[in-house]
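What you see is the complex with one protein chain gone and the rest in place.
Right after this comes subunit A.
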Amino acid sequence: MTHSGSSLPDLPNSTSTSGPMSEIRSPPPDRVLEIVLENVLHFLTCRRDRNAASLVCRSWYRAEALTRSDLFIGNCYAVSPHRATSRFRRVKSLTVKGKPRFADFDLLPLNWGANFSPWGSALADSYPWLEKLHLKRMSLTDDDLDLIARSFPSFKELVLVCCEGFGIAGIASIAANCRLLRVLDLVESVVEVADEDEEVMDWISCFPEGETHLESLMFECVDCPVNFEALEGLVARSPFLKKLRLNRFVSIPQLYRLMHRAPQLTHIGTGSFCASDDVAVGDQEPDYASAFAACKSLVCLSGFRDILPDYLPAIYPACANLTSLNLSYADVNADQLKPVILQCHKLQTLWVLDSICDEGLQAVAATCKDLRELRVFPVNTREEVEGPVSEVGLEVISQGCRKLQSILFFCQRMTNAAVIAMSKNCPDLVVFRLCIIGRYRPDPETQEPMDDGFGAIVMNCKKLTRLAVSGLLTDQAFRYIGMYGKLVRTLSVAFAGDSDQGLKYVLEGCPNLQKLEIRDSPFGDAALRSGLHHFYNMRFLWMSSCKLTRQACQEIARTLPHLALEVIDSQEDKADDHIEILYMYRSLDRPRNDAPKCVTILQ
(Lines give C-alpha, C1' and ligand atoms only; values in the text may rest on other atoms or scores of the structure.)
Protein backbone atom coordinates (compact mmCIF):
# COMPACT_ATOMS: atom_id res chain seq x y z
CA MET A 1 0.00 0.00 0.00
CA THR A 2 2.97 2.37 0.32
CA HIS A 3 3.63 4.45 -2.74
CA SER A 4 6.87 5.77 -4.08
CA GLY A 5 7.85 9.36 -3.41
CA SER A 6 7.51 12.15 -5.88
CA SER A 7 10.77 11.38 -7.64
CA LEU A 8 9.12 10.99 -11.01
CA PRO A 9 7.68 14.15 -12.53
CA ASP A 10 4.19 14.09 -13.96
CA LEU A 11 4.13 13.19 -17.62
CA PRO A 12 4.42 16.27 -19.80
CA ASN A 13 1.27 17.52 -21.38
CA SER A 14 1.31 16.32 -24.95
CA THR A 15 -2.14 17.30 -26.10
CA SER A 16 -2.48 20.56 -27.93
CA THR A 17 -5.87 21.92 -28.43
CA SER A 18 -6.69 24.57 -30.93
CA GLY A 19 -9.76 26.07 -32.45
CA PRO A 20 -12.48 28.36 -31.18
CA MET A 21 -14.18 25.86 -28.90
CA SER A 22 -11.06 24.60 -27.18
CA GLU A 23 -10.77 27.46 -24.72
CA ILE A 24 -14.26 26.98 -23.41
CA ARG A 25 -14.82 23.23 -23.57
CA SER A 26 -11.47 21.50 -22.94
CA PRO A 27 -10.39 20.77 -19.43
CA PRO A 28 -7.03 22.13 -18.28
CA PRO A 29 -4.23 20.31 -20.10
CA ASP A 30 -2.91 18.39 -17.13
CA ARG A 31 -6.36 17.11 -16.34
CA VAL A 32 -6.85 15.71 -19.84
CA LEU A 33 -4.25 13.08 -19.32
CA GLU A 34 -5.72 12.15 -15.99
CA ILE A 35 -9.15 11.73 -17.47
CA VAL A 36 -7.77 9.55 -20.22
CA LEU A 37 -5.93 7.57 -17.61
CA GLU A 38 -9.00 7.12 -15.48
CA ASN A 39 -10.92 5.82 -18.43
CA VAL A 40 -8.18 3.39 -19.29
CA LEU A 41 -7.71 2.25 -15.74
CA HIS A 42 -11.34 1.25 -15.54
CA PHE A 43 -10.35 -1.78 -17.57
CA LEU A 44 -7.74 -2.81 -15.08
CA THR A 45 -9.43 -5.20 -12.73
CA CYS A 46 -6.66 -7.26 -11.19
CA ARG A 47 -5.58 -5.68 -7.93
CA ARG A 48 -1.93 -6.56 -8.38
CA ASP A 49 -1.89 -4.73 -11.70
CA ARG A 50 -3.59 -1.78 -10.07
CA ASN A 51 -1.04 -1.74 -7.27
CA ALA A 52 1.71 -1.58 -9.85
CA ALA A 53 -0.04 1.22 -11.75
CA SER A 54 -0.41 3.26 -8.58
CA LEU A 55 3.34 3.29 -8.11
CA VAL A 56 4.18 4.96 -11.43
CA CYS A 57 3.76 8.52 -10.27
CA ARG A 58 1.47 10.69 -8.21
CA SER A 59 -0.88 11.32 -11.09
CA TRP A 60 -1.31 7.63 -11.73
CA TYR A 61 -1.68 7.05 -8.01
CA ARG A 62 -4.56 9.50 -7.85
CA ALA A 63 -6.22 8.19 -10.97
CA GLU A 64 -5.96 4.62 -9.78
CA ALA A 65 -7.33 5.51 -6.37
CA LEU A 66 -10.35 7.15 -7.94
CA THR A 67 -11.09 4.24 -10.22
CA ARG A 68 -10.61 1.26 -7.99
CA SER A 69 -14.06 -0.14 -7.40
CA ASP A 70 -13.08 -3.51 -5.91
CA LEU A 71 -11.10 -3.13 -2.73
CA PHE A 72 -9.36 -6.09 -1.14
CA ILE A 73 -8.13 -5.84 2.45
CA GLY A 74 -6.20 -9.02 3.26
CA ASN A 75 -5.78 -8.18 6.92
CA CYS A 76 -8.29 -5.92 8.62
CA TYR A 77 -5.58 -4.59 10.91
CA ALA A 78 -3.07 -3.75 8.18
CA VAL A 79 -4.80 -0.44 7.56
CA SER A 80 -7.39 1.55 9.42
CA PRO A 81 -10.82 1.89 7.81
CA HIS A 82 -10.23 5.62 7.61
CA ARG A 83 -7.03 5.27 5.65
CA ALA A 84 -8.68 2.92 3.20
CA THR A 85 -11.74 5.08 2.62
CA SER A 86 -9.65 8.23 2.33
CA ARG A 87 -7.56 6.83 -0.46
CA PHE A 88 -10.20 4.93 -2.41
CA ARG A 89 -13.24 7.10 -2.92
CA ARG A 90 -15.45 5.08 -5.19
CA VAL A 91 -15.49 1.57 -3.90
CA LYS A 92 -18.48 -0.59 -4.78
CA SER A 93 -17.19 -3.92 -3.61
CA LEU A 94 -15.15 -4.63 -0.51
CA THR A 95 -13.45 -7.78 0.75
CA VAL A 96 -12.04 -7.87 4.26
CA LYS A 97 -10.29 -10.73 5.96
CA GLY A 98 -9.82 -10.84 9.72
CA LYS A 99 -8.51 -13.56 11.94
CA PRO A 100 -5.54 -15.71 11.03
CA ARG A 101 -6.45 -19.17 9.74
CA PHE A 102 -5.35 -20.98 12.89
CA ALA A 103 -8.36 -19.43 14.62
CA ASP A 104 -10.41 -22.13 12.86
CA PHE A 105 -8.63 -24.70 15.00
CA ASP A 106 -9.37 -22.97 18.30
CA LEU A 107 -5.83 -21.69 18.71
CA LEU A 108 -6.87 -18.07 19.07
CA PRO A 109 -8.86 -16.73 22.03
CA LEU A 110 -12.45 -16.13 21.04
CA ASN A 111 -12.58 -12.42 21.69
CA TRP A 112 -9.28 -11.70 19.94
CA GLY A 113 -10.71 -9.14 17.57
CA ALA A 114 -11.44 -8.71 13.87
CA ASN A 115 -14.54 -6.74 14.72
CA PHE A 116 -16.43 -5.42 11.77
CA SER A 117 -18.01 -2.43 13.51
CA PRO A 118 -15.29 0.15 12.79
CA TRP A 119 -15.36 -0.87 9.14
CA GLY A 120 -19.13 -0.74 9.12
CA SER A 121 -19.30 2.88 10.24
CA ALA A 122 -16.55 3.96 7.86
CA LEU A 123 -18.28 2.29 4.95
CA ALA A 124 -21.65 3.77 5.79
CA ASP A 125 -20.05 7.22 5.78
CA SER A 126 -17.89 6.89 2.70
CA TYR A 127 -19.53 4.43 0.35
CA PRO A 128 -23.30 4.87 0.31
CA TRP A 129 -23.26 3.24 -3.13
CA LEU A 130 -21.69 0.02 -1.79
CA GLU A 131 -22.96 -3.09 -3.56
CA LYS A 132 -20.88 -6.02 -2.37
CA LEU A 133 -19.35 -7.07 0.88
CA HIS A 134 -17.25 -10.21 1.35
CA LEU A 135 -16.01 -10.93 4.83
CA LYS A 136 -13.85 -13.80 6.00
CA ARG A 137 -13.06 -14.64 9.62
CA MET A 138 -14.55 -11.44 10.88
CA SER A 139 -16.61 -10.93 13.98
CA LEU A 140 -19.85 -9.10 13.34
CA THR A 141 -22.94 -8.52 15.41
CA ASP A 142 -26.61 -8.31 14.57
CA ASP A 143 -26.24 -4.54 14.84
CA ASP A 144 -23.49 -4.61 12.23
CA LEU A 145 -25.74 -6.54 9.88
CA ASP A 146 -28.54 -4.14 10.56
CA LEU A 147 -26.26 -1.23 9.70
CA ILE A 148 -25.31 -2.89 6.44
CA ALA A 149 -28.94 -3.56 5.66
CA ARG A 150 -29.94 0.06 6.17
CA SER A 151 -26.94 2.01 4.89
CA PHE A 152 -26.61 0.85 1.32
CA PRO A 153 -29.63 1.20 -0.93
CA SER A 154 -27.85 -0.48 -3.85
CA PHE A 155 -26.62 -3.39 -1.80
CA LYS A 156 -26.54 -6.60 -3.82
CA GLU A 157 -24.20 -9.13 -2.38
CA LEU A 158 -23.29 -10.34 1.12
CA VAL A 159 -20.86 -13.21 1.54
CA LEU A 160 -19.80 -14.24 5.04
CA VAL A 161 -17.23 -17.01 5.33
CA CYS A 162 -16.08 -18.36 8.71
CA CYS A 163 -17.57 -15.38 10.49
CA GLU A 164 -19.25 -15.29 13.88
CA GLY A 165 -20.92 -13.09 16.45
CA PHE A 166 -24.27 -12.60 14.74
CA GLY A 167 -27.60 -14.35 14.88
CA ILE A 168 -30.90 -14.73 13.10
CA ALA A 169 -31.98 -11.18 13.80
CA GLY A 170 -29.13 -9.80 11.72
CA ILE A 171 -29.89 -12.10 8.81
CA ALA A 172 -33.54 -11.16 8.99
CA SER A 173 -32.62 -7.50 8.73
CA ILE A 174 -30.65 -8.13 5.55
CA ALA A 175 -33.51 -10.11 4.08
CA ALA A 176 -36.05 -7.44 4.92
CA ASN A 177 -34.17 -4.31 3.90
CA CYS A 178 -31.93 -5.12 0.96
CA ARG A 179 -34.40 -4.87 -1.85
CA LEU A 180 -31.88 -5.46 -4.59
CA LEU A 181 -30.23 -8.40 -2.90
CA ARG A 182 -28.81 -10.94 -5.32
CA VAL A 183 -26.47 -12.96 -3.15
CA LEU A 184 -26.77 -14.01 0.46
CA ASP A 185 -24.11 -16.61 1.16
CA LEU A 186 -23.52 -17.66 4.73
CA VAL A 187 -20.69 -20.16 4.62
CA GLU A 188 -19.19 -22.08 7.54
CA SER A 189 -20.10 -19.31 9.92
CA VAL A 190 -21.18 -19.67 13.50
CA VAL A 191 -24.67 -18.27 13.72
CA GLU A 192 -26.18 -17.83 17.15
CA VAL A 193 -29.50 -19.56 17.19
CA ALA A 194 -32.03 -19.73 19.93
CA ASP A 195 -32.05 -22.57 22.42
CA GLU A 196 -34.31 -25.46 21.61
CA ASP A 197 -37.08 -24.17 23.84
CA GLU A 198 -36.96 -20.59 22.62
CA GLU A 199 -38.83 -19.38 19.59
CA VAL A 200 -36.88 -19.23 16.37
CA MET A 201 -37.20 -16.10 14.29
CA ASP A 202 -38.59 -16.77 10.85
CA TRP A 203 -36.06 -14.91 8.74
CA ILE A 204 -37.18 -16.44 5.44
CA SER A 205 -40.50 -14.68 5.78
CA CYS A 206 -38.66 -11.38 6.06
CA PHE A 207 -37.88 -11.28 2.37
CA PRO A 208 -40.25 -8.82 0.72
CA GLU A 209 -43.22 -9.91 -1.34
CA GLY A 210 -43.03 -10.07 -5.08
CA GLU A 211 -40.29 -11.16 -7.42
CA THR A 212 -36.81 -11.10 -5.95
CA HIS A 213 -33.43 -10.60 -7.57
CA LEU A 214 -31.96 -13.52 -5.69
CA GLU A 215 -29.32 -15.49 -7.57
CA SER A 216 -27.64 -17.25 -4.67
CA LEU A 217 -28.92 -18.23 -1.25
CA MET A 218 -26.70 -20.31 1.01
CA PHE A 219 -27.69 -20.95 4.60
CA GLU A 220 -26.27 -24.35 5.43
CA CYS A 221 -24.63 -23.03 8.57
CA VAL A 222 -27.78 -21.41 9.96
CA ASP A 223 -28.57 -24.24 12.23
CA CYS A 224 -32.24 -23.85 13.00
CA PRO A 225 -35.52 -24.92 11.41
CA VAL A 226 -36.87 -22.78 8.59
CA ASN A 227 -40.41 -22.02 7.63
CA PHE A 228 -40.64 -24.33 4.64
CA GLU A 229 -43.77 -22.81 3.23
CA ALA A 230 -42.09 -19.42 3.17
CA LEU A 231 -38.96 -20.92 1.66
CA GLU A 232 -40.90 -22.61 -1.10
CA GLY A 233 -42.72 -19.36 -1.80
CA LEU A 234 -39.44 -17.49 -1.92
CA VAL A 235 -37.89 -19.95 -4.34
CA ALA A 236 -40.99 -19.86 -6.51
CA ARG A 237 -40.76 -16.08 -6.88
CA SER A 238 -37.01 -15.98 -7.50
CA PRO A 239 -36.64 -16.64 -11.22
CA PHE A 240 -32.94 -15.79 -11.21
CA LEU A 241 -32.03 -18.18 -8.45
CA LYS A 242 -29.16 -20.40 -9.51
CA LYS A 243 -27.50 -21.42 -6.27
CA LEU A 244 -29.34 -22.79 -3.29
CA ARG A 245 -27.70 -24.39 -0.28
CA LEU A 246 -30.08 -25.59 2.40
CA ASN A 247 -29.54 -26.53 6.01
CA ARG A 248 -30.12 -29.89 7.62
CA PHE A 249 -33.64 -29.00 8.66
CA VAL A 250 -34.84 -29.29 5.09
CA SER A 251 -35.78 -32.87 4.30
CA ILE A 252 -35.54 -34.78 1.03
CA PRO A 253 -39.24 -34.52 0.20
CA GLN A 254 -38.97 -30.79 0.77
CA LEU A 255 -35.89 -30.60 -1.42
CA TYR A 256 -37.84 -32.46 -4.06
CA ARG A 257 -40.49 -29.77 -4.07
CA LEU A 258 -37.94 -26.97 -4.21
CA MET A 259 -36.11 -28.53 -7.12
CA HIS A 260 -39.28 -28.83 -9.12
CA ARG A 261 -39.96 -25.19 -8.38
CA ALA A 262 -36.52 -24.13 -9.53
CA PRO A 263 -35.29 -26.41 -12.32
CA GLN A 264 -32.89 -23.69 -13.42
CA LEU A 265 -30.67 -24.30 -10.39
CA THR A 266 -27.00 -24.90 -11.11
CA HIS A 267 -25.69 -25.35 -7.55
CA ILE A 268 -27.61 -27.29 -4.94
CA GLY A 269 -26.70 -27.99 -1.35
CA THR A 270 -29.11 -30.60 -0.11
CA GLY A 271 -30.43 -30.53 3.38
CA SER A 272 -30.55 -33.79 5.23
CA PHE A 273 -30.41 -36.77 2.97
CA CYS A 274 -32.13 -39.48 4.90
CA ALA A 275 -35.54 -40.91 5.74
CA SER A 276 -37.85 -38.09 6.60
CA ASP A 277 -40.44 -37.78 9.34
CA ASP A 278 -42.67 -36.10 6.77
CA VAL A 279 -43.22 -39.35 4.97
CA ALA A 280 -45.00 -42.01 6.96
CA VAL A 281 -43.83 -45.59 6.71
CA GLY A 282 -45.61 -47.30 3.86
CA ASP A 283 -46.31 -44.10 1.97
CA GLN A 284 -45.20 -43.86 -1.60
CA GLU A 285 -42.14 -41.69 -1.60
CA PRO A 286 -41.76 -39.26 -4.47
CA ASP A 287 -39.37 -40.18 -7.24
CA TYR A 288 -36.45 -38.10 -6.09
CA ALA A 289 -34.41 -38.93 -9.15
CA SER A 290 -36.96 -37.10 -11.26
CA ALA A 291 -36.13 -33.88 -9.45
CA PHE A 292 -32.45 -34.32 -10.24
CA ALA A 293 -33.34 -35.10 -13.83
CA ALA A 294 -35.47 -31.98 -14.04
CA CYS A 295 -32.59 -29.70 -13.06
CA LYS A 296 -30.74 -30.00 -16.32
CA SER A 297 -28.20 -27.29 -15.56
CA LEU A 298 -26.99 -28.79 -12.32
CA VAL A 299 -23.21 -28.70 -12.05
CA CYS A 300 -22.54 -28.60 -8.33
CA LEU A 301 -23.90 -30.77 -5.52
CA SER A 302 -23.13 -30.56 -1.83
CA GLY A 303 -24.80 -31.04 1.55
CA PHE A 304 -25.84 -34.66 2.06
CA ARG A 305 -26.14 -34.18 5.75
CA ASP A 306 -27.24 -37.17 7.86
CA ILE A 307 -26.96 -39.28 4.76
CA LEU A 308 -28.70 -42.57 4.28
CA PRO A 309 -26.75 -43.97 1.33
CA ASP A 310 -29.86 -45.72 0.03
CA TYR A 311 -30.92 -42.33 -1.27
CA LEU A 312 -27.77 -41.66 -3.24
CA PRO A 313 -29.07 -43.19 -6.46
CA ALA A 314 -31.43 -40.23 -6.67
CA ILE A 315 -28.56 -38.08 -7.90
CA TYR A 316 -27.58 -40.40 -10.77
CA PRO A 317 -29.36 -38.29 -13.42
CA ALA A 318 -27.16 -35.33 -12.47
CA CYS A 319 -23.80 -37.11 -12.32
CA ALA A 320 -22.85 -36.88 -15.97
CA ASN A 321 -22.88 -33.08 -15.86
CA LEU A 322 -21.44 -32.54 -12.42
CA THR A 323 -18.24 -30.57 -12.18
CA SER A 324 -18.27 -30.26 -8.40
CA LEU A 325 -19.33 -32.77 -5.76
CA ASN A 326 -19.01 -32.30 -2.03
CA LEU A 327 -19.64 -35.45 -0.01
CA SER A 328 -17.43 -34.35 2.87
CA TYR A 329 -20.20 -34.52 5.43
CA ALA A 330 -21.40 -37.88 4.16
CA ASP A 331 -19.99 -41.00 5.68
CA VAL A 332 -20.13 -43.32 2.67
CA ASN A 333 -17.95 -46.32 1.95
CA ALA A 334 -16.36 -47.40 -1.31
CA ASP A 335 -19.28 -49.56 -2.43
CA GLN A 336 -21.70 -46.74 -1.88
CA LEU A 337 -19.51 -44.22 -3.66
CA LYS A 338 -18.64 -46.23 -6.74
CA PRO A 339 -21.96 -46.24 -8.57
CA VAL A 340 -22.06 -42.47 -8.18
CA ILE A 341 -18.50 -41.59 -9.02
CA LEU A 342 -18.27 -43.91 -12.00
CA GLN A 343 -20.75 -41.65 -13.75
CA CYS A 344 -19.02 -38.38 -12.92
CA HIS A 345 -16.76 -38.06 -15.91
CA LYS A 346 -16.71 -34.29 -15.89
CA LEU A 347 -15.90 -33.87 -12.25
CA GLN A 348 -13.31 -31.22 -11.48
CA THR A 349 -13.79 -30.72 -7.76
CA LEU A 350 -14.36 -33.51 -5.26
CA TRP A 351 -14.54 -33.28 -1.48
CA VAL A 352 -14.97 -36.58 0.39
CA LEU A 353 -14.43 -38.31 3.70
CA ASP A 354 -11.76 -40.96 4.08
CA SER A 355 -14.55 -43.46 4.70
CA ILE A 356 -14.42 -44.15 0.98
CA CYS A 357 -11.01 -45.78 1.56
CA ASP A 358 -8.23 -46.33 -0.95
CA GLU A 359 -10.68 -48.39 -2.96
CA GLY A 360 -12.97 -45.41 -3.35
CA LEU A 361 -10.03 -43.25 -4.40
CA GLN A 362 -9.23 -45.88 -7.01
CA ALA A 363 -12.69 -45.45 -8.45
CA VAL A 364 -12.21 -41.67 -8.53
CA ALA A 365 -8.89 -42.04 -10.27
CA ALA A 366 -10.39 -44.37 -12.86
CA THR A 367 -13.19 -42.02 -13.85
CA CYS A 368 -12.45 -38.43 -13.00
CA LYS A 369 -9.76 -37.66 -15.52
CA ASP A 370 -10.51 -33.98 -15.38
CA LEU A 371 -10.15 -33.66 -11.63
CA ARG A 372 -8.52 -30.40 -10.54
CA GLU A 373 -9.22 -30.30 -6.83
CA LEU A 374 -9.45 -33.14 -4.31
CA ARG A 375 -10.00 -32.93 -0.58
CA VAL A 376 -10.09 -36.00 1.64
CA PHE A 377 -11.18 -35.32 5.23
CA PRO A 378 -10.85 -37.72 8.18
CA VAL A 379 -13.81 -39.28 9.91
CA ASN A 380 -11.67 -40.31 12.85
CA THR A 381 -9.06 -37.81 13.97
CA ARG A 382 -7.32 -39.88 16.60
CA GLU A 383 -3.64 -40.45 16.09
CA GLU A 384 -3.28 -44.10 16.93
CA VAL A 385 -5.81 -45.64 14.58
CA GLU A 386 -5.16 -47.47 11.36
CA GLY A 387 -6.66 -45.06 8.85
CA PRO A 388 -8.73 -46.05 5.83
CA VAL A 389 -6.71 -44.06 3.29
CA SER A 390 -3.00 -44.21 2.75
CA GLU A 391 -0.17 -43.89 0.29
CA VAL A 392 -1.98 -46.38 -1.89
CA GLY A 393 -4.85 -43.98 -2.43
CA LEU A 394 -2.58 -41.01 -3.03
CA GLU A 395 -0.53 -42.87 -5.60
CA VAL A 396 -3.57 -44.11 -7.44
CA ILE A 397 -5.00 -40.61 -7.63
CA SER A 398 -1.73 -39.25 -8.93
CA GLN A 399 -1.77 -41.82 -11.71
CA GLY A 400 -5.35 -41.26 -12.71
CA CYS A 401 -5.83 -37.54 -12.23
CA ARG A 402 -2.95 -35.95 -14.06
CA LYS A 403 -4.52 -32.51 -14.19
CA LEU A 404 -4.71 -32.19 -10.44
CA GLN A 405 -4.02 -28.66 -9.24
CA SER A 406 -5.05 -28.69 -5.62
CA ILE A 407 -5.04 -31.42 -3.01
CA LEU A 408 -5.81 -31.60 0.69
CA PHE A 409 -5.26 -35.10 2.04
CA PHE A 410 -5.66 -36.33 5.61
CA CYS A 411 -4.26 -39.77 6.36
CA GLN A 412 -2.66 -41.91 9.00
CA ARG A 413 0.15 -43.26 6.87
CA MET A 414 2.05 -41.95 3.91
CA THR A 415 5.26 -42.89 2.17
CA ASN A 416 7.85 -40.71 0.49
CA ALA A 417 7.48 -42.85 -2.61
CA ALA A 418 3.82 -41.96 -3.03
CA VAL A 419 4.44 -38.25 -2.53
CA ILE A 420 7.32 -38.35 -4.98
CA ALA A 421 5.09 -40.14 -7.47
CA MET A 422 2.49 -37.42 -7.15
CA SER A 423 5.11 -34.73 -7.66
CA LYS A 424 6.01 -36.34 -10.98
CA ASN A 425 2.55 -37.31 -12.18
CA CYS A 426 0.84 -34.04 -11.32
CA PRO A 427 3.11 -31.23 -12.45
CA ASP A 428 0.27 -28.71 -12.43
CA LEU A 429 -0.06 -28.79 -8.67
CA VAL A 430 -0.52 -25.33 -7.21
CA VAL A 431 -1.71 -26.38 -3.77
CA PHE A 432 -0.30 -29.38 -1.92
CA ARG A 433 -1.52 -29.96 1.62
CA LEU A 434 -0.77 -33.27 3.20
CA CYS A 435 -1.77 -33.93 6.77
CA ILE A 436 -0.39 -37.08 8.33
CA ILE A 437 -2.45 -37.17 11.48
CA GLY A 438 0.12 -38.93 13.65
CA ARG A 439 2.64 -36.34 14.71
CA TYR A 440 6.30 -37.00 13.90
CA ARG A 441 5.35 -40.04 11.91
CA PRO A 442 8.11 -41.27 9.57
CA ASP A 443 7.72 -43.16 6.32
CA PRO A 444 6.35 -46.50 7.55
CA GLU A 445 8.19 -48.44 4.85
CA THR A 446 11.63 -46.93 5.27
CA GLN A 447 11.40 -45.27 8.68
CA GLU A 448 12.91 -42.22 7.02
CA PRO A 449 11.62 -38.72 7.62
CA MET A 450 9.23 -37.33 5.03
CA ASP A 451 11.83 -34.81 3.82
CA ASP A 452 12.32 -36.36 0.41
CA GLY A 453 8.65 -36.51 -0.40
CA PHE A 454 8.03 -32.83 0.26
CA GLY A 455 11.35 -32.03 -1.35
CA ALA A 456 10.17 -33.66 -4.54
CA ILE A 457 6.96 -31.66 -4.45
CA VAL A 458 8.74 -28.30 -4.32
CA MET A 459 11.26 -29.47 -6.88
CA ASN A 460 8.90 -30.90 -9.47
CA CYS A 461 5.76 -28.84 -9.07
CA LYS A 462 6.96 -25.61 -10.56
CA LYS A 463 3.71 -23.77 -10.12
CA LEU A 464 3.34 -24.52 -6.42
CA THR A 465 2.16 -21.55 -4.36
CA ARG A 466 0.68 -23.22 -1.30
CA LEU A 467 2.20 -25.97 0.81
CA ALA A 468 1.29 -27.68 4.09
CA VAL A 469 3.68 -30.22 5.52
CA SER A 470 3.40 -32.95 8.16
CA GLY A 471 4.94 -36.18 9.39
CA LEU A 472 8.46 -36.52 10.66
CA LEU A 473 10.47 -33.70 9.13
CA THR A 474 14.02 -32.54 9.69
CA ASP A 475 15.65 -29.26 8.72
CA GLN A 476 16.44 -30.88 5.40
CA ALA A 477 12.82 -30.61 4.35
CA PHE A 478 12.99 -26.87 4.90
CA ARG A 479 16.24 -26.69 3.04
CA TYR A 480 14.43 -28.12 0.02
CA ILE A 481 11.60 -25.67 0.43
CA GLY A 482 14.01 -22.75 0.62
CA MET A 483 15.89 -24.00 -2.42
CA TYR A 484 13.02 -24.86 -4.73
CA GLY A 485 9.88 -23.26 -3.36
CA LYS A 486 10.44 -19.96 -5.11
CA LEU A 487 6.79 -19.34 -5.83
CA VAL A 488 5.47 -20.49 -2.48
CA ARG A 489 3.22 -17.85 -0.93
CA THR A 490 1.56 -19.81 1.86
CA LEU A 491 3.31 -22.35 4.06
CA SER A 492 1.86 -24.29 7.01
CA VAL A 493 4.15 -26.13 9.39
CA ALA A 494 3.32 -28.19 12.46
CA PHE A 495 5.46 -30.39 14.72
CA ALA A 496 8.39 -30.25 12.32
CA GLY A 497 12.05 -29.34 12.03
CA ASP A 498 15.09 -29.70 14.28
CA SER A 499 16.51 -26.26 14.83
CA ASP A 500 16.50 -22.58 13.93
CA GLN A 501 18.18 -23.50 10.68
CA GLY A 502 14.96 -24.97 9.34
CA LEU A 503 13.08 -21.70 9.55
CA LYS A 504 16.11 -19.80 8.32
CA TYR A 505 16.15 -21.80 5.12
CA VAL A 506 12.59 -20.78 4.43
CA LEU A 507 12.84 -17.11 5.36
CA GLU A 508 16.02 -16.70 3.38
CA GLY A 509 15.03 -18.82 0.42
CA CYS A 510 11.39 -18.06 -0.40
CA PRO A 511 11.04 -14.57 -1.86
CA ASN A 512 7.32 -14.84 -2.45
CA LEU A 513 6.40 -16.01 0.99
CA GLN A 514 3.44 -14.03 2.29
CA LYS A 515 1.70 -16.21 4.83
CA LEU A 516 3.62 -18.40 7.20
CA GLU A 517 1.92 -20.33 9.97
CA ILE A 518 3.95 -22.51 12.30
CA ARG A 519 3.01 -24.40 15.43
CA ASP A 520 4.89 -26.62 17.86
CA SER A 521 8.23 -26.50 16.10
CA PRO A 522 11.68 -25.83 17.59
CA PHE A 523 12.29 -22.47 15.90
CA GLY A 524 13.55 -19.66 18.06
CA ASP A 525 14.81 -16.12 18.13
CA ALA A 526 17.76 -16.54 15.78
CA ALA A 527 15.45 -17.99 13.17
CA LEU A 528 12.99 -15.15 13.58
CA ARG A 529 15.71 -12.56 13.11
CA SER A 530 16.73 -14.11 9.83
CA GLY A 531 13.47 -12.88 8.30
CA LEU A 532 13.89 -9.19 9.06
CA HIS A 533 14.62 -8.40 5.42
CA HIS A 534 11.38 -9.97 4.33
CA PHE A 535 8.72 -9.29 6.94
CA TYR A 536 7.38 -6.15 5.27
CA ASN A 537 6.58 -8.26 2.22
CA MET A 538 4.48 -10.66 4.18
CA ARG A 539 0.86 -10.47 5.14
CA PHE A 540 1.49 -12.29 8.40
CA LEU A 541 3.59 -14.68 10.40
CA TRP A 542 2.08 -16.99 13.01
CA MET A 543 4.24 -18.93 15.40
CA SER A 544 2.72 -20.79 18.34
CA SER A 545 4.38 -23.14 20.84
CA CYS A 546 7.79 -22.51 19.30
CA LYS A 547 10.88 -21.24 21.09
CA LEU A 548 10.49 -17.50 20.83
CA THR A 549 11.20 -15.11 23.64
CA ARG A 550 9.48 -11.85 24.35
CA GLN A 551 12.78 -10.06 24.22
CA ALA A 552 13.47 -11.08 20.66
CA CYS A 553 10.01 -10.00 19.64
CA GLN A 554 10.55 -6.64 21.29
CA GLU A 555 13.78 -6.23 19.32
CA ILE A 556 12.02 -6.94 16.07
CA ALA A 557 9.23 -4.54 16.95
CA ARG A 558 11.78 -1.79 17.52
CA THR A 559 13.68 -2.56 14.34
CA LEU A 560 10.63 -2.63 12.08
CA PRO A 561 8.20 0.07 13.13
CA HIS A 562 5.48 -0.88 10.64
CA LEU A 563 5.22 -4.37 12.04
CA ALA A 564 2.70 -5.22 14.74
CA LEU A 565 3.80 -8.10 16.95
CA GLU A 566 0.97 -9.57 18.96
CA VAL A 567 2.07 -11.77 21.80
CA ILE A 568 -0.78 -13.91 23.05
CA ASP A 569 -0.56 -15.86 26.28
CA SER A 570 -3.35 -17.72 27.97
CA GLN A 571 -1.58 -17.73 31.30
CA GLU A 572 -0.36 -14.71 33.19
CA ASP A 573 2.95 -14.33 34.98
CA LYS A 574 4.96 -16.95 33.22
CA ALA A 575 8.21 -17.97 34.81
CA ASP A 576 10.39 -17.57 31.75
CA ASP A 577 10.50 -15.25 28.81
CA HIS A 578 9.11 -17.77 26.31
CA ILE A 579 5.92 -16.79 24.59
CA GLU A 580 3.03 -18.97 23.58
CA ILE A 581 1.78 -17.32 20.42
CA LEU A 582 3.27 -14.70 18.14
CA TYR A 583 1.01 -13.22 15.50
CA MET A 584 2.90 -10.68 13.46
CA TYR A 585 1.70 -8.54 10.56
CA ARG A 586 2.58 -5.36 8.73
CA SER A 587 0.45 -2.38 9.53
CA LEU A 588 0.40 1.21 8.42
CA ASP A 589 -1.50 2.44 11.42
CA ARG A 590 -1.27 2.66 15.18
CA PRO A 591 -1.65 -0.63 17.05
CA ARG A 592 -5.26 -1.62 17.45
CA ASN A 593 -7.04 -0.71 20.66
CA ASP A 594 -9.57 -3.54 20.70
CA ALA A 595 -7.31 -6.34 21.86
CA PRO A 596 -8.25 -8.43 24.90
CA LYS A 597 -6.14 -8.65 28.02
CA CYS A 598 -4.21 -11.71 26.94
CA VAL A 599 -2.82 -9.93 23.89
CA THR A 600 0.18 -7.63 24.17
CA ILE A 601 1.03 -5.64 21.07
CA LEU A 602 4.67 -4.75 20.70
CA GLN A 603 5.40 -1.96 18.31
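Going forward, contacts are C-beta pairs under 8 Å (C-beta built on N, C-alpha and C of every residue); 3 or more make two chains touch, one makes a residue touch a chain; residues count from 1.
We take it that contacts and distances are computed from a predicted model.
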{"item": "Among \"Pyruvate dehydrogenase phosphatase regulatory subunit, mitochondrial\", \"Proteasome subunit beta\", \"Auxin-induced protein\" or \"Phospholipid-transporting ATPase\", the UniProt name of the subunit that does not appear here", "value": "\"Auxin-induced protein\""}
{"item": "Selected from A:100, A:449 or A:509 as touching the chain missing from the view", "value": "A:449"}
{"item": "Sole contact to the chain not displayed, among A:227, A:474 or A:554", "value": "A:474"}
{"item": "Touching residue (missing chain; options A:232, A:428 or A:580)", "value": "A:580"}
{"item": "Absent-chain contact - pick from A:207, A:228, A:410 or A:432", "value": "A:410"}
{"item": "Option touching the unshown chain, where A:438, A:485 or A:531 are the choices", "value": "A:438"}
{"item": "Absent-chain interface as seen on subunit A, which is shown", "value": "102, 104-107, 109-112, 141, 162, 164-165, 188, 190, 192, 221, 248, 274, 305-308, 328-329, 331, 333-334, 355, 357-359, 377-386, 388, 410, 435, 437-442, 444, 447, 449, 472, 474, 492, 494-495, 498-499, 519-520, 522, 545-547, 568, 570-572, 574, 578, 580, 596-599"}
